[in-house]
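What follows is a structure written as structure tokens; I'll ask about it next.
In this view, the complex is presented without one of its protein chains, the others remaining in place.
Every chain is named by a letter (A, B and C) in the order it is written, and numbering of its residues begins at 1.
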Amino acid sequence: MIRVTVWNEFEHEQVNEQIAAIYPEGIHGAIAGGIAQDGLSIRTATLDQPEHGLTEAVLDETDVLIWWGHRAHNKVSDDIVNRVHDRVLKGMGLIVLHSGHFSKIFKKLMGTSCDLKWREAGDKERIWVVDPAHPIAEGLGQYFEIEHEEMYGEHFDIPAPDELVFISWFEGGEVFRSGCTYHRGNGKVFYFRPGHETYPTYHNKDVLRVISNAVHWAAPRHGVRQTYGNAKPLEPIKGHQ
Amino acid sequence: MIRVTVWNEFEHEQVNEQIAAIYPEGIHGAIAGGIAQDGLSIRTATLDQPEHGLTEAVLDETDVLIWWGHRAHNKVSDDIVNRVHDRVLKGMGLIVLHSGHFSKIFKKLMGTSCDLKWREAGDKERIWVVDPAHPIAEGLGQYFEIEHEEMYGEHFDIPAPDELVFISWFEGGEVFRSGCTYHRGNGKVFYFRPGHETYPTYHNKDVLRVISNAVHWAAPRHGVRQTYGNAKPLEPIKGHQ
Amino acid sequence: MIRVTVWNEFEHEQVNEQIAAIYPEGIHGAIAGGIAQDGLSIRTATLDQPEHGLTEAVLDETDVLIWWGHRAHNKVSDDIVNRVHDRVLKGMGLIVLHSGHFSKIFKKLMGTSCDLKWREAGDKERIWVVDPAHPIAEGLGQYFEIEHEEMYGEHFDIPAPDELVFISWFEGGEVFRSGCTYHRGNGKVFYFRPGHETYPTYHNKDVLRVISNAVHWAAPRHGVRQTYGNAKPLEPIKGHQ
Partner (left out) sequence: MIRVTVWNEFEHEQVNEQIAAIYPEGIHGAIAGGIAQDGLSIRTATLDQPEHGLTEAVLDETDVLIWWGHRAHNKVSDDIVNRVHDRVLKGMGLIVLHSGHFSKIFKKLMGTSCDLKWREAGDKERIWVVDPAHPIAEGLGQYFEIEHEEMYGEHFDIPAPDELVFISWFEGGEVFRSGCTYHRGNGKVFYFRPGHETYPTYHNKDVLRVISNAVHWAAPRHGVRQTYGNAKPLEPIKGHQ
């Protein structure tokens, strides 16, 4: 059983009727419902909850955290960001979606500006699989399309991904590295581009398939507990004579 | 159910009593027995069988192929090498062990000489985990030791691995990239260093754990069937005016 | 002084008047002329010369080899391919252009099919810089365009590049990893996509800039001469007791 927490800042849906109509249960609700399956235990958490819904107790029971944020990045407390960061390094999987590229947690993990080009003009997006051996691409065709989406264009200021799974083509002439994996400490991080709040992207079955695949990929293994700091020699050393 | 075929040239064990005493069922038998578990269906194949035991029918039923060879690399027919190569690109996992670094199939997949330094002098080997987030390191400690092994030393003439999971320390002063992953086409390849025929390495539980983990990692997903060649446009193009 | 040899199969230009009109000096002549600069010593070689113009003597004086081929890949002798392969592993730089993706030397170095989608329909191509820190991108803008080119589309069946410098957008809806670097042994390899024979691509100043940058990047350093094979211990070992 993989325990998933879907986190959403959950603001747009409460102040914009059009967005609320697309996501009546919130973006978190749409994702949680859309990836529901045997073997996953899914809960949601939102910004307005105590500790943003990400208490130590909740994170103790979270194998993979999914993150959606946009207009409220700065309302996320640094303490919670540091807590999530620590959990990732200890093994928790993290899936960052779309505008989460500018979240505090993603920028902290990447070490770069995470800036990009963008345009809200309803571009067609076509997402190509460029690493067909990757488990996150399981069950997809050679590409899938989203009829209208916000455009994100290169240069995307991120570290070169450990693995590049998807590249997007946009109608308006841009490309984007849309599916990027990273190992950070004992944890795995996946960035996935689509999901602007004004489009029904999280009802798209291919998008949900990718998120579901990523959950399985990012789930921690019972693993190596690293120790750090002063270490006794494992072999005899001559040292200073 | 993951279907595994353990391939071994199976020569040393038939001509050297000391090696036969270590591996009475052959190296393939030791590995097949050592990784046996629910969820794996394991068979073996050897050089002296028709088509080296790697008929189209056998490969049709193989998700992951494990390869051990040393003195008989040149006895492996190019046709079978090409067949295995084609299967890897179509999605079959391949785990290449120890002296398999000089096998035809590994050199063909890597594109380099795959040469290295070596010494048969019973060095102690200590294998360190350098990517604790990797599923192939699942369940291991921070390192594991092999009391006596053949030394392999850098420079190891391979492409930079997609992911470097293990680095070996040798008593005699060398280091080695001992666990290396690669995606090739739809398939996954893992090179794992230990396993000289004169040592009981494939009875070591950590070594078997790594091979078992690698089988799970390398198993193909139901996946993207790529098409290649001439392609109609997906969008209108103006082309030559 | 970097010594460059521009190799071209030089067939299209001799049998097709339209192509000859674009490249009156041959594709090799256009490239050699286009990248001429202080600090480079440039010669050309073609398929119809003895040993395809790639004698040991010529390669002794070649720091970086540029390769263009298309319809005559199979006319290149395996001996010469093996010779070039050996030189790359020993440190010679290799720049493979466009349809050279299917050349024997590139396939041998990559270990994969190197297959892709293609279309000769005059698509507009826009080449985006995705690694602005890379020396091969020096002096370029954020992207550059080629008004009409042959389309190459993903999935491009290559190993994940060590560094991905460019991604192409095509008018007809595809994307492509158009600038890919690899280290192989002591040598460096760069694949660069543009350059179909029916277009004046090698007269484009940005394309020439990239090739010139790649020559500087790929030039060998006075470097580490690796040795391989049996090695004496550098430290005392206890070995077998």
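For this structure, a couple of remarks:
What we mean here is this: a residue touches a chain if its C-beta (ideal position, glycine included) is under 8 Å from a C-beta of that chain, and two chains touch if they have at least 3 such contacts.
Since this is a predicted model, take the numbers as computed values, not measurements.
Interface note for the absent chain: among B:Ala72, B:Leu164 or B:Leu234, the touching residue is B:Leu164. From the set A:Arg3, A:Arg43 or A:Lys117, the residue in touch with the chain omitted from the display is A:Lys117, counting the whole complex. Across the entire complex, the residue among A:Glu9, A:Glu138 or A:Glu174 in touch with the chain not shown is A:Glu174. For chain B, the residues touching the absent chain in the complete assembly are 126, 128-132, 142, 153-156, 160, 163-164, 167-170, 173-175, 177. Listed for chain A, the residues touching the missing chain in the whole complex are 89, 108-113, 115-119, 121-124, 148, 151, 153, 155, 157, 159-160, 162, 171-174, 182-185, 224, 226-235, 237-240. Counting the whole complex, the residues of chain C in touch with the unshown chain are 91, 126, 129, 131-135, 137-142, 162-163, 171, 183-188, 221-227, 234-235.
Keep in mind that, in the parts below, only the chains that are shown with their structure count from here on.
The chain with its C-alpha centre at the largest distance from the centre of chain C is A. Inter-chain contacts peak for the pair B-C, counting C-beta pairs in contact. Residues touching across the chain B and chain C pair largely coincide in numbering: over half of the numbers involved belong to both copies. Computed from the mean C-alpha positions, the centre of chain B lies at a distance of 30 Å from the centre of chain C. Residue positions 126, 129, 131-132, 142, 163 of chain A are each in touch with at least two other chains.
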